[in-house]
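A single protein chain has been omitted from the complex, and every remaining protein chain is retained in its original position.
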Amino acid sequence: MAICFPDTQGDAPRIAIHLSRVGVTNVKKLLRLERPGKRPIILTPTFDAFVDLPSDQKGIHMSRSPEAISEVVDEVVSSSSVWIEDLCAKIVERMLEKHEYAARVEINMESEYMFPRESPVTKKESQEMCKLLANAVGIRDENGKISIRKSIGAEVVGMTVCPCAQESVREADKNKLLEFLDEETCAKVLDTVTFASHNQRGVGTIVIEVPENQKVEGEKIIELIEKSMSSPVCGLLKRPDENATVMNAHKNPVFVEDCVRNMVETIIEEYSNLPDDTLITIRQVNHESIHRHNAFAEKISTLGGLKEELNWEE
Amino acid sequence: MAICFPDTQGDAPRIAIHLSRVGVTNVKKLLRLERPGKRPIILTPTFDAFVDLPSDQKGIHMSRSPEAISEVVDEVVSSSSVWIEDLCAKIVERMLEKHEYAARVEINMESEYMFPRESPVTKKESQEMCKLLANAVGIRDENGKISIRKSIGAEVVGMTVCPCAQESVREADKNKLLEFLDEETCAKVLDTVTFASHNQRGVGTIVIEVPENQKVEGEKIIELIEKSMSSPVCGLLKRPDENATVMNAHKNPVFVEDCVRNMVETIIEEYSNLPDDTLITIRQVNHESIHRHNAFAEKISTLGGLKEELNWEE
Amino acid sequence: MAICFPDTQGDAPRIAIHLSRVGVTNVKKLLRLERPGKRPIILTPTFDAFVDLPSDQKGIHMSRSPEAISEVVDEVVSSSSVWIEDLCAKIVERMLEKHEYAARVEINMESEYMFPRESPVTKKESQEMCKLLANAVGIRDENGKISIRKSIGAEVVGMTVCPCAQESVREADKNKLLEFLDEETCAKVLDTVTFASHNQRGVGTIVIEVPENQKVEGEKIIELIEKSMSSPVCGLLKRPDENATVMNAHKNPVFVEDCVRNMVETIIEEYSNLPDDTLITIRQVNHESIHRHNAFAEKISTLGGLKEELNWEE
Partner (left out) sequence: MAICFPDTQGDAPRIAIHLSRVGVTNVKKLLRLERPGKRPIILTPTFDAFVDLPSDQKGIHMSRSPEAISEVVDEVVSSSSVWIEDLCAKIVERMLEKHEYAARVEINMESEYMFPRESPVTKKESQEMCKLLANAVGIRDENGKISIRKSIGAEVVGMTVCPCAQESVREADKNKLLEFLDEETCAKVLDTVTFASHNQRGVGTIVIEVPENQKVEGEKIIELIEKSMSSPVCGLLKRPDENATVMNAHKNPVFVEDCVRNMVETIIEEYSNLPDDTLITIRQVNHESIHRHNAFAEKISTLGGLKEELNWEE
């Protein structure tokens, strides 16, 4: 005799409260994205997938969420050009089909991402790792009309040199130099020497909303993050590379606040064509070498808001 | 000759953007809070501390933030009754004094917290660990008037039993029992037997805003979280305790969604006197024993919003 | 004028102590391994790489270690059949070449690994994630002769059901059933019913040394780990799959100790042809659903030692 499995989820709940988000977290996949004219991208993303739940239903049909992720991940393998925020949007669409009772669906994704990098002097090639981020949120209105907003982002490690500590070392050394140098020679020495400071790993993050029919390249975001710090870092540095990295970084000292403001500037320059309501998140965390704690700075705004603050005109 | 250390932070920045949050993260302290008529509480909290930064200033004076935390932590040691959300509010006040240019200050704190627990049958005592959460946000308006909002919360592990899987096991076993039992006896057996299901560690979270001159006890929040799941867990269970824990949990199966709704109900019952605009966050994450991924449910609302959804009347 | 970069590492150290291990940790790569007749394997491994350092040398040439990893990872892409313990052995060889002063080189690698899995009833396919482990240690003796030992392993999540708690639930329910059932009917009911217990995610680990010219398949290790627990877990389970998983798991309850002993048995059966001095590590950690802490069991032995304990004869 066939067992009739009860649909406990479909029951009315004892406490009739609508839930904001119900779903699965930490769903892992392997993903290969083909890109016309470029090398394919291989990712091992982790997905979180949420739907809202009406107050008259006991539970969501939980297995439909990993099922939607699996189906879409399998389909895009044969597709020729999908980028990760589109992948998230496709999963949102599939989940809205499967969870017919949901009015809001949210997908968050993050993945390690390997990109090639040359060392600055000896041009040694190595693979570097960063995090790619993407998300999509779909809303189904009362007439069944669906609107989806999606974003792409990255989190990249670089090197930051503290301008304040460098300035203070320079002042301290200047006092000692003036004991045996005249002011003019001293000034030339100060202009020449690479003064010490504290420096450390910094982690920069940018997430940008991607409007329908627009493209924001992950590689470009990685580049903007790296440029905002004192220097990019590299897995493979021979001695001249290490020297160049340290010297260049110390010529470009930045506070955690500077990194965020640098990213604001380059984002506006790069993406000035995007709509004013494009949501932008920028963050920098420095693993201070002189403290056990970290330094942090953040700016969350729309592109229009950033332009207005800077009186930006094209 | 004394060195004049330059105030690099006070300079004007090249890119004049206001920053939402600048500060320090992962600042660790040891803290002993006296409580009248109760055992003192010992915590090892981790603090994040942020201020906003005006567009005309290059950096915040970073060391003032850990300094504010240190000072307040030192002061409350000699105080006789401070609870953790008040501690966060005090740090906010101190930081508003020290960062005279800031209009918004935010403190987030989390700490391990040990509480005593008896096993259900043999009454063995053990220390159990959960997380305490607290935060405070202070706003300084244009006239210099300061308003602070603060919250307290907890994150507690318990055990959840899946009602759907239990129902399906019961159906499958019922089919087999009916091969040798009449319907009436079978019904009695079904009422008697503790049917299997999948069960797992669940992590429940509640964060409640605490209005000025009101009190929300951390111990009470821990209790509400534990009651929302199938059973509390315990570090020290002798065999009769283990039996009671498993049998009780299976008499009280709950979905991840049920846990959140259970917490909604007990929060309204316990805190109906708090103002309608009190912000409440409720979350449950189950480490599913049949999957590698987790199940998740969340409700974020005001107390008034929750009451309205449930047509709550006192 | 060309800068002559000093070889500070080559200097004599002030304190002439030989160091056991010097190197790099947390080096990340993307790796595609072709396998004849099978789908290629894609990994994102993390490497640790160590050499010993003679007492008369200040430092190792650190960049040669990630360089060796990079070179070998690049080379195996075009190779047709390399498995991960061979990859580690090749990196060991390359590092012995580059660090001509080293007498011992060690490579440890771990990587997420996706494998396909069908759900037990509805045969839904999904990708499942586990960890692959590999390592290799090379020794260069005084005559320059090199010997390398290498291992492969995996760490896999499954589900474990506690036999003790299940037995106690069965006893408790039996007492209640005997109030209205005769002994014979009661016995039949006890044989039929799927009694509750606590169950949870368990993590099984096997690492096996791989002798020269022998093969130990990663997929086989994953299979042995999964078979040692009450049930494998699966990302995508429809309702009949969930039912089958829970019922099968409860028919096969295992202690953390049983898991390890089960793995001992199947390893001897599967790999009885390997030499007696083959080193074997077996471990199980259960994330107990009734406790905040974990249960743990471990056996470290040689294959010969295991056979001897069990009086194994082929």
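Labels A, B and C are assigned to the chains in the order they are written; within every chain, residues are numbered from 1.
Assume a residue touches a chain if its C-beta (ideal position, glycine included) is under 8 Å from a C-beta of that chain, and two chains touch if they have at least 3 such contacts.
Note that this is a predicted model, so its numbers are computed, not measured.
Touch with the chain omitted from the figure is made, among A:11, A:173 or A:270, by A:173. Note on the undisplayed chain: of the listed residues A:13, A:204 or A:235, the one touching it is A:235. Among C:121, C:279 or C:297, the one in contact with the hidden chain is C:297. From the options A:19, A:157, A:285 or A:303, the residue with contact to the chain not on display is A:157.
Although one chain is not drawn, its touching partners on chain C can still be listed: residues 1, 3-6, 8-9, 13-28, 48, 50, 53, 55, 58-60, 62, 66, 163-164, 167-168, 171-172, 175, 255-258, 260-262, 264-265, 285, 291-301, 306, 309-310.
Residues 3, 5, 27-30, 32, 42, 44, 63, 66-67, 70, 73, 112, 114, 124-127, 129, 235-240, 242-243 of chain B touch the missing chain (whole complex, contact as defined above). The chain not shown here touches chain A at positions 128-129, 157, 159, 161, 164-166, 168-169, 172-173, 176-177, 180-181, 185, 188-189, 192-201, 231, 233-235, 237, 239, 242-243, 245-247, 249-250, 287-293.
Just so it is clear, only the chains that are shown with their structure count from here on.
One inter-chain figure worth recording: chain A and chain B are separated by 27 Å, centre to centre, where each centre is the mean of the chain's CA atoms. For chain B, the set of residues touching two or more other chains reads 164, 168, 172, 291-293.
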